[in-house]
Structures are given as C-alpha cells and as structure tokens.
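The complex is shown incomplete by one protein chain, all other protein chains being positioned as in the whole.
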Amino acid sequence: MDDTDTTAAHDLLELLELRAIERLKYRYLRCVDLRLWDELAACLTAGATASYGGGTIVRTGRDEVVGFLRGAMPTRLISSHKCHHPEIDLVGPAEATGVWALDDVIIDRTLGISVRGAAYYDDRYVKVDGTWLIDHTGYKRVYEELTLLPAADAGGPAMTAHWWETDGRSSLTPTETTP
Amino acid sequence: MDDTDTTAAHDLLELLELRAIERLKYRYLRCVDLRLWDELAACLTAGATASYGGGTIVRTGRDEVVGFLRGAMPTRLISSHKCHHPEIDLVGPAEATGVWALDDVIIDRTLGISVRGAAYYDDRYVKVDGTWLIDHTGYKRVYEELTLLPAADAGGPAMTAHWWETDGRSSLTPTETTP
Partner (left out) sequence: MDDTDTTAAHDLLELLELRAIERLKYRYLRCVDLRLWDELAACLTAGATASYGGGTIVRTGRDEVVGFLRGAMPTRLISSHKCHHPEIDLVGPAEATGVWALDDVIIDRTLGISVRGAAYYDDRYVKVDGTWLIDHTGYKRVYEELTLLPAADAGGPAMTAHWWETDGRSSLTPTETTP
C-alpha cells in the first residue's frame, strides 16, 4: 500500500474502533437497566474498576462490580441510564479513553423516591483478544436531585407501564382525533 | 482489488449503512414530534408495521401507521421522542435490525397530564431502491409515568415556549450577571 492507502486504512480502523467502543457502552447500560448481569459481566475486564455515586462508591474487579450492581439494582427499582456526547480517544492500539455525558433516573416506589441527575463519565477501555471491554468506568455528577414522591392520588405519578410488572405494556390509550 | 481492499470496502460500506439507518430513525422521530406526516410517510415501507404503547397498539401498513400517529398526535400535544444507544446489525445486504433506547415525554395541557417514560425499540429496516426504510418499529417500555399537572398558579409548570403557539420562541429572559 502507498502512503494514501496506509492513512485511509488507519482512519477506517479508527472509525470501526470508535463504533465498537460506543456499542460496548450502549450494551453495558442496557444490561444495567434491564438487569442482564451475565451479559453485563461480559462487558468488563476481569480487573475492571467502577466508581459510582460521583466517587463515593468504588468497586474493584468484575465480580465486585457486578455484585454491587446486582445488589443495588433490584427489579423493584426502575432505572434509566442514558449516555450521550461521546468524546473517545484511542490512546494506543488496544486502549482508549472515553468521556460521556450521562442522564439518569431511578424510581423506587417502595421508598417513594425518585433520583434524577446528570454526570460526566471518564472511562477507560481495553481491547482483549479482539474485543473492546470496559476496564474502568466512573463519573462526576453535574447534579443529582432526590424527590419524595407523593402517592398517585395525592398528585404523584402513576406507573402505567413497567418492564417486569406489565411486560413493558402501557395501560394508557391515546385519545385519537379524526383528521 | 485484493483481499485487504475487499475487507476495507466492506467495512466502509457497513459504516455508511449504519449512518444511513441512524439518520432514518432521527428523521422519523423529528417528523413525529414536528407532525411532518408526509415526510414521515416517506420513512416507511408500504407494508410497514408499528407497535406502540409497549405492544397495546398495532398498526399495519404505511397508511394505517401514519393515520394512527396523525390522530394520536395533534399539535395540541407537545411530544418529545429521543432515541439513544443504537445497536444496529446488518443481517443481509438490504436488511437490518436495530435496538434503541427511547426517552419520551408527552404533555397534554387540555387533559392536564404529562406522560414520561423510557423504552427499548426493536426495529427492522430494509433498503428499497437504494434507500433505507423502516419496515417495523415497536418497543417495550422500561417504565411509563402519568402525572396529573396542577395549574401553573397551583405549582404546576408554565409553558414558556411552544413550537406552534409561540413559533418556538421563549418568553423567559435570563438573568445575566456581570463577570
């Protein structure tokens, strides 16, 4: 290959790597919110570290990280973690760093609370046997708000669909107008 | 082309296809929220199927799908549908599947309600005459919450900008501090 081809090959590889890392992050968050612990474990290196709560909770190693999430995220809770704005740098042939913006929501009807916030992740990824894995994930919060939820009959929200309790189906019917 | 070139061409094509499919989804959701029904129809195959409400509402064929949305989404409502975390697989030269995470909000001031939730889409796309189209879209809800909105003078939100009623302009003025 000549120099132009070499540069093109490098650029193409970088685009493929960025896609693979982004998809890893999307899979990890889907596994958190849908409680897919085995699939989540497969997103992590054996020595993966995680920092939650903006740094107040630190876990070391895949088993500790998954064990913490499994305990902190029962299906009694609803959670929604959405990451945005990837700023990913390949810092070596098998290593990358990633900054992401997070929006998250936790709803715990047993405790009668919601927690909503935003954060910036600083992640590290490594490529092991051809597959990108999360080697570190952690974030610092832009903000986090705790709200005590009134009961639905006192102005609080009513849960009209739930992944586990209603198999994701809504009890609402839209009002349709005639064109 | 030699083998390296063939692989590179394949990888580049895949990246282009993923971009095209993502953009199709973004256009579809923009058309939903801005009520652009003709442009929305052009995102769908003639036989497109759609499942809304986490499976409670099923429509078959482009006309039925667009007709349902047109009736369920008058401009009296505000809606915001945002999809994230694409996990798209090309499963054939002209067919792809897509998993997406959805966050959505509906505000109906006439009924005095808001509906907020999250979901996972399972979509199918096909390429027709060189253009990717949605052949099936549907989702299962992670959660959905219905809230009865108090009037603004009773602690409820005040609408300070609206796409149709204020041409998208805000009535708020920021308080500026002097550096």
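Letters are used for the chains, namely A and B, taken in the order the chains are written, and counting of residues starts over at 1 for each.
We take it that contacts are C-beta pairs under 8 Å (C-beta built on N, C-alpha and C of every residue); 3 or more make two chains touch, one makes a residue touch a chain.
Being a predicted model, the structure only gives us computed values, none of them experimental.
Touching the chain that is not shown, out of B:L34, B:A94 or B:L148: B:L34 (per the contact rule at the top). Here the missing chain is touched by one residue of A:T6, A:T60 or A:T147, and it is A:T147.
In the full complex, chain A makes contact with the omitted chain through residues 4, 8, 11-12, 15, 18, 52-57, 67-68, 70-72, 74, 84-87, 99, 101, 103, 111, 115-120, 139-148, 150. The missing chain lies against chain B, touching residues 1, 8-9, 12, 15-16, 19, 23, 25-27, 29-30, 33-34, 78, 80, 82-84, 103, 105, 107, 155-163, 166-179.
To be clear about the criterion, only the chains that are shown with their structure count from here on.
Centre-to-centre separation between chain A and chain B, using Cα means, comes to 20 Å.
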